[in-house]
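Heads up, one of the protein chains got dropped from this complex, but the rest are sitting where they should.
Chains here go by letter, A, B and C, matching the order in which they are written, and residues are numbered from 1 within each.
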Amino acid sequence: MNAVSFASDYQEGAHPRILERMASMNLLKMPGYGTDDICVSARERIRKACACPEADVHFLVGGTQTNATVLDALLAAHEGVVAADTGHISVHEAGAVEACGHKVLTLPHRLGKISAAQLGDYCNTFFSDLNRDHMVAPGVVYLSQPTEYGTLYNLKELEDIKDVCRKHGLRLYVDGARLAYALGSAQNDVGLADLARLCDAFYIGGTKCGALFGEAVVIPNPQLTPHFFTLTKQHGALLAKGWLLGIQFDELFAEDRYLSIGKPAVEAANRIRAALVQHGHRLAFVSPTNQVFVVLEDEVAKRLGNLVEYSFWERSDKDHIVIRLATSWATTDEQVDQLLLAFSKP
Amino acid sequence: MNAVSFASDYQEGAHPRILERMASMNLLKMPGYGTDDICVSARERIRKACACPEADVHFLVGGTQTNATVLDALLAAHEGVVAADTGHISVHEAGAVEACGHKVLTLPHRLGKISAAQLGDYCNTFFSDLNRDHMVAPGVVYLSQPTEYGTLYNLKELEDIKDVCRKHGLRLYVDGARLAYALGSAQNDVGLADLARLCDAFYIGGTKCGALFGEAVVIPNPQLTPHFFTLTKQHGALLAKGWLLGIQFDELFAEDRYLSIGKPAVEAANRIRAALVQHGHRLAFVSPTNQVFVVLEDEVAKRLGNLVEYSFWERSDKDHIVIRLATSWATTDEQVDQLLLAFSKP
Amino acid sequence: MNAVSFASDYQEGAHPRILERMASMNLLKMPGYGTDDICVSARERIRKACACPEADVHFLVGGTQTNATVLDALLAAHEGVVAADTGHISVHEAGAVEACGHKVLTLPHRLGKISAAQLGDYCNTFFSDLNRDHMVAPGVVYLSQPTEYGTLYNLKELEDIKDVCRKHGLRLYVDGARLAYALGSAQNDVGLADLARLCDAFYIGGTKCGALFGEAVVIPNPQLTPHFFTLTKQHGALLAKGWLLGIQFDELFAEDRYLSIGKPAVEAANRIRAALVQHGHRLAFVSPTNQVFVVLEDEVAKRLGNLVEYSFWERSDKDHIVIRLATSWATTDEQVDQLLLAFSKP
Partner (left out) sequence: MNAVSFASDYQEGAHPRILERMASMNLLKMPGYGTDDICVSARERIRKACACPEADVHFLVGGTQTNATVLDALLAAHEGVVAADTGHISVHEAGAVEACGHKVLTLPHRLGKISAAQLGDYCNTFFSDLNRDHMVAPGVVYLSQPTEYGTLYNLKELEDIKDVCRKHGLRLYVDGARLAYALGSAQNDVGLADLARLCDAFYIGGTKCGALFGEAVVIPNPQLTPHFFTLTKQHGALLAKGWLLGIQFDELFAEDRYLSIGKPAVEAANRIRAALVQHGHRLAFVSPTNQVFVVLEDEVAKRLGNLVEYSFWERSDKDHIVIRLATSWATTDEQVDQLLLAFSKP
């Protein structure tokens, strides 16, 4: 098939340096389970990038297992996790959080986000409810940065949410599956050090951001989850050849590569947004990262599908759907050209 | 460190063809979650090698998650899994099976194995116990081939166990984390087609057998677990970039490579066993695959540790321990020479 | 305290015949776990009342454990239970369903109810979603009859919901914690035989309907959950002295007592509703069973609280709350008089 694909940001391989390094040490024998020196180096680089020298850093394989493992570690049995109703854990993880015994407590989203005000209302209502001991208590707040809608929490919003968490004794967890595309956005004002300062745990996404696979969990206060290693094992999330994850994050954080690797993707998305609008297409909403959401007539969407692989997002009305186009760290100018050409076809 | 390592068979990288193929297609965009053509090809090769054209084949990342996911799929809520008390799921998976809500029902092992007679007695006792409805029913039998002791079930033993399973309505599951080292042993008479004929599910180990990571679950009767895909997602065991697993198993099963990849490892282990015995060392027991278990005086073990990385297996008596040496598909003659030289040091 | 209580329908003891029978046989030795003759008789009476001679009938102790056990028995691992967002399992069972590993999939309620249309839309959307294998599938529909709002599904509504269930392969489960108050309502057209015909499982509430405690689970097709007994044990829901439950349901179904035991409660509630409206009070909504929901100014509610125990239901606006008054099978005319007198106080 010759169609150019903007279907998802996990369709790429890895930054070339990663494969080179894997190949170069393929026949060296390495200790397992992340106890090797490359993991030590990768952890150190991440701690430095987060300005958090004490942080615990764990390398897991994929996003769903990371969310389930971290939330299981952070939640007490009587608690659930508060998330936007569009949050990945709420919808697209096949009930992984519930399978660990925890309820996801959903709040209505606005472009994928929830607000400190919403959270505060929810907590105030819950903690003043006379029946609260018969209910699941909010224990952790789950945010994604960027969200599933490609939108961003700004620093003020995060700090306000953190204030609500502090007030009610909740922990804050950020899912950074696409974090590189937040860090690469001109509109972003939340750095890794901010996340380390505000979160009880967050993860730095590798799979969609330059690695073959892998997510780096950062737990700023290691006292919080002393047995996290055993929990990763129990959740089937501990890779035997941990150095494969070490290599990937060591390369992604060499020369702070991760801070800039998402930038070209966001610029490509900006170029696509601008061109589509200029050509009279309608964006479902504007988001400042690597995802573009376009409203198309059914007929147009169908024709476009022969030339471009995209994701179906949702039905907009009787005759229109919203599609999603995702750029990535590996998107080329030629691919964008080909995409825009396809859009310009009659 | 200059010590030669025989600590484990997961210390290696991957068969060179795997890394080459990953590199060659690194910047191609691929569909996710195992829906790509390479996975299709790899599944087809495995079905053919198993002489089981109808089988469902799923690629997961690691052994613990595979065991937990498959057992969760095979067990009803009132059932548990019968395993040797030395089985990997019984001891070294951090309670992953129990974390999914299922009990492991252990039988005493003999060199890592359980017998049809033991299983039959257990089932007869259980199903004639008047209190059985207050107890966890045996639902699945878990075997490892080779076992954690490097021993093998022969075909007659497996068939006898299967007969007991049939009689009592149990399913049979084989953990093949090191399956290539069974297939590569001259003493083995159990082929992939036998496993496909006798098992309700088994997995073909990649991580320890030539892949970077990955295990291929074979379910001969796909009607048995129609929603296995969703369960892998729920268990956090679904790799976004499924084609990475496809590549690895497509290469491992190209020209039936998997059937022979373990042979040099077993031959190296045989050479080590023979040489050690000849030099007056005592084997804790003899096993016909890639693991060697040696009884050493504490003092000798300590000195040896400067020259060789090995695994501590267990204390044998007050003054002796048992160590484990594991060869792998990548073990070289030179490494064996270096090992034997180390043993010959005063 | 001399206040008359309309706080809840579980505040009563039991129908006098139950205590008499318990006392009369207190020192007889009985076989355990529901294997006694009284349980046999009670089951037979329930089967007859349900016109369902084949049904499995199990006696459990309380509502939350019943819901968790039945749903665990009915749901496959990849499935969740669809419920109104106001359903008891969604809100007031402390996450018991999720603690068993299952997600509650909520639909917005209308006076505690969901509709066949809503359910059909939900199922159509789900089963046509290309990502559905990454999501929790609807597996069971949970309804309460009467609902938490005291409202009723009529027969047509139930049949329509059942049609949607059939179309999409879902099972239907009805929580009848207050079922006697549905059966006792003049507006009800759904009998026990209808429930047995339409449901895959339902429970006949004892705790709130004349028993000291106990709920009778009816499973019209016993093939559906062959190991339900063991599941009740596993869920801690199996009473050792099962005959205590047998006595209660044998008495509640003697002379079909259960069919009429709720009638005086509904009549009392009707009398309260009429009187309150007549005296200028505003009902939050009208429901045809044993619960009355009244909008009160904060100040009035506070004064009333000295004379009447009621339940806080929700805040209506800045100056008003909604309170709930519950009558029961044991409510007397004198108690209603006292309540209405309290409302008439300045």
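Here is the rule we go by: a contact is a pair of C-beta atoms (placed from the backbone, for glycine too) under 8 Å apart; a residue touches a chain by one contact, two chains touch by 3 or more.
Every value quoted in this text rests on a predicted model; they were computed, and no experiment measured them.
**Student:** For the chain that's been dropped from view, list the shown partners it touches.
**Tutor:** Across the whole assembly, the hidden chain touches A, B, C.
**Student:** Of the residues B:V61, B:A99, B:I219 or B:L325, I need the one that contacts the missing chain.
**Tutor:** Checking each option in B:V61, B:A99, B:I219 or B:L325, the one touching the absent chain turns out to be B:A99.
**Student:** So which of C:C39, C:A55, C:A94 or C:V266 would be touching the chain we can't see?
**Tutor:** Hidden-chain contact among the options goes to C:A94.
**Student:** Touching residues of subunit A against the unshown chain: what are they?
**Tutor:** Listed in rising order, the touching residues are 72-73, 76-78, 100-101, 133-134, 137, 227, 229-231, 233-234.
**Student:** Applying the definition given at the start, please give the residues of subunit B touching the unseen chain.
**Tutor:** 77-78, 80, 91-95, 98-104, 130-131, 133-136, 312
**Student:** Just checking the interface: what residues of subunit C touch the absent partner chain?
**Tutor:** Contacting residues on subunit C, toward the hidden partner: 5, 7-8, 10-14, 16, 19, 22-23, 25-32, 61-66, 68-69, 93-96, 99-100, 207-208, 212-213, 230-231, 233-241, 244, 309, 330.
Rule of thumb we're sticking to: only the chains that are shown with their structure count from here on.
**Student:** Let me check something: if the centre of a chain is the mean of its CA atoms, which chain is farthest from subunit B?
**Tutor:** C
**Student:** Go ahead and note the Å separation of the Cα centroids belonging to subunit A and subunit C.
**Tutor:** Chain centres of subunit A and subunit C, defined by C-alpha means, are spaced 42 Å apart.
**Student:** How far is the middle of subunit A from the middle of subunit B, if each middle is the mean of its Cα atoms, in Å?
**Tutor:** Their C-alpha centroids are separated by 33 Å.
**Student:** List the centre-to-centre spacing of subunit B and subunit C in whole Å, with centres computed as mean CA coordinates.
**Tutor:** 50
**Student:** Could you pull out the residues of subunit C that touch at least 2 other chains?
**Tutor:** In subunit C, the residues touching two or more other chains are 77-78, 100-101, 133-134.
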